[in-house]
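Only a single protein chain was left out; the remaining protein chains are all shown in position.
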Amino acid sequence: MHYTKKVLIITFLLCITIFIISPFLMIIVTSFARGWFGKQWMPQEWTFDWYKWAFQVANIGVILKNSIIIAVLAITMSLFIGMATAWAIARRPVPGKEILFSIILLPRMIPPITYALGISNIFYKLNLIDTYLGVSLAHVTLCLPFGILILASTFEGLDQRIIEAAQVCGASRWRTFFHVILPLVMPGILAAIIFTFTTSYNEFTLTIMTYGPHTVTLPVKTYLAIGDGYWEVASAISTILLIPSLIVLIIIQRLLKPEKIVGGFKGV
Amino acid sequence: MKKITKQSLVTFFLLSPGLLAIGCLFFYPLFIIIKNSLAFEEEHIFYHYIKFLSSSNGLYVIGLTCLLAFGATLLSICLSILLILILRRKPIGHSFFKTLILAPITIPGLICALGLLLFWDKNGWMNLVIQGIINRPIQVNYTIPGLLIFYTWLFFPYTFLITFSQVESLDKSIEEAAEVVGANRMQVLRYILLPLAKPGLLAGSIITFMLCFGAFSVPLICGGDYRPLSVSIYTTSAIYNRWDEGSAMAVIMALIQIFFLISYIRIMKRTR
Partner (left out) sequence: MKLGKILYTLLLYIITFVIFTTFNGCGSKEKELELTFIDTNSGANFQWFIKTKVIPEAEKTLNIKIHYVVSSGPEIIQRIKTWKKGKGDIHILLIKPKDLVDMLSSDIPLETLYPDKVDRIPNITKCLEDYLTSVLGNNLNGRAALFWRSQMNGICNGSLIPNPPSSWKELYERRGEWTGHIGMVRPDAKSSGGRRFVYCFLHAFGIDFSIPFEELKNTPEWDDVWDKFKELYETMHKPLASEPPILFNQFKKEDVWISVYATDYTLWSRDKGMLPETTKAFTLNDGVTAGADAYLVIPSFILEKKRQAAYDFVNFLLSDEIQLQLISTMWQYPGTEIWDKVPEHVWENIPRWEDIKNTRIRITNNEAFNFIREHTMEVIK
């Protein structure tokens, strides 16, 4: 009885594992396959052509660069803007803190497609469409609430007594900041960086309303490849795209609390 | 008194960049959409709303979106409970499993969608297995059950992770105490575990629900003939170039979402 139960549990977990992993395996196999049409488990002919295509024609290198530039801009802006606000929310008496917080989180609660229309409308007038600044500003809408959320909870965790102790010991304001506060909040800031990076890197809805030929990001390229290219090439692009995502996944699992990420839903 | 005003001024100063950014990037666009959705030149100012809501297609689209969102949320809750019951006992490979569940969250939704489409395709691996059993392929892609599977696959980790982190922190002794007193497994589940996990389940499932309701990239690719609100908004405005109608639909979508959110939060407060 006990034995069969154990087997059942393991089979169940194995099934779920297969269900989660297989789509990715299928993408990877498709990206190397040629003429894989019929009812076959594996393709008969293997090829690197789709990768060559991804680099030569789909310009995956340029697109990767776009994605990273936009993500870095979005992270920088969100952190700069978010830092002060998060500090105020966490460590200063603010009337109606809960309401303020829900206002800040509102962009994450309402489907992005609803206000994406408005953003693209405004950006068209300001000539921000198809610029790095424009696309990353659009990303800030989603990254900022997330950044503030994480930073505020980090700042809240700062112990006032430590700061006071440093000052009692004769440390100057700058010294306190650099040698006491900064090391204490660094993990929180890094967490914010990672999570805002995932948000920006995966963001699709706002990007598709503000992008142009010079600011194609990786998710948009995947969409274009699925929508009017070939699925083989789309698979190759996706396989390349998977690598940064996997690195982030490992970082999150190893070094941060995975539960935290659920506060920042990926770009749906 | 003077000092307090100075302090609050500093607070205000610190708060302003964040609020300004949210105001410019979120509330102003929202305002523009509301303005666009109103028909000033038509006989009725809510012309586009009425047109959309009174058409059979409009109600169908809203119904479809809700069906998908509720269905997928329900499935996610069931799957999460099942997994939590198993993983609570820390079987072999449970930490690997927790990493695995992060995959649908950190990997861009479009890649997941492509993978799912390939995997559940008529010639995909899943159907090869099924054909081995019942000798004919089943159509999963571009059907409602298929979409429900895809949504669940993509969004259940949110429910699972939140609930799991909460259940993990619970005291095991309560459960053991119940068993000592003579409660059977079902009773422990029904009277101890579920009530304890309930807040976590609610908080997690609301996120899953919100994501399912607003999902865009997945139905855009995998929807086939089923086009929920988000895709309809996109096609109406960006492809047909009827921005006023699209805006009206967007406002309706936002209102429905807010309505669901408020009712959800009410339920959550009551259970506490």
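As written, the chain order gives the labels A and B, with residue 1 at the start of each chain.
The definition used in the following text is that a contact is a pair of C-beta atoms (placed from the backbone, for glycine too) under 8 Å apart; a residue touches a chain by one contact, two chains touch by 3 or more.
Just so it is clear, the structure is predicted and the values come from calculations on it, not from any experiment.
Trainee: Taking the full complex into account, find the residue in A:96, A:170 or A:213 that is in contact with the omitted chain.
Mentor: Final answer for the missing-chain contact: A:213.
Trainee: In the full complex, which bits of chain A touch the chain not displayed? Write them out.
Mentor: 34-35, 37, 45, 47, 49, 53, 56-57, 61, 65, 68-69, 72, 130, 186-187, 190, 193-194, 212-213, 226-234, 247, 251, 255-256
Trainee: Please identify, in ascending order, the residues of chain B that touch the omitted chain?
Mentor: Per the touch rule, chain B residues meeting the hidden chain are 57, 121-123, 142, 221, 223-225, 235, 239-240.
Going forward, only the chains that are shown with their structure count from here on.
Trainee: Can you tell me which positions in chain B touch chain A when the two form their complex?
Mentor: Where chain B meets chain A, its residues are 7, 10-11, 13-19, 21-22, 25-26, 28-33, 36, 82-83, 86, 91-93, 97-116, 118-119, 123-126, 128, 131, 153, 157-158, 161-162, 165, 204, 207, 210-211, 213-218, 220-221, 229-230, 233-234, 237-238, 243, 246-247, 250-251, 253-254, 257-258, 261.
Trainee: Across the complex, what residues on chain A touch chain B?
Mentor: 6, 9-10, 12-13, 16-17, 19-24, 26-27, 30, 37-41, 80-82, 84-89, 92-94, 100, 103-104, 106-107, 109-119, 121-122, 137-138, 140-141, 144-145, 148, 198, 201-202, 204-205, 208-209, 218-219, 222-223, 226-227, 231, 234-235, 238, 241-242, 245-246, 248-250, 252-253, 257-259, 261-262, 265-268
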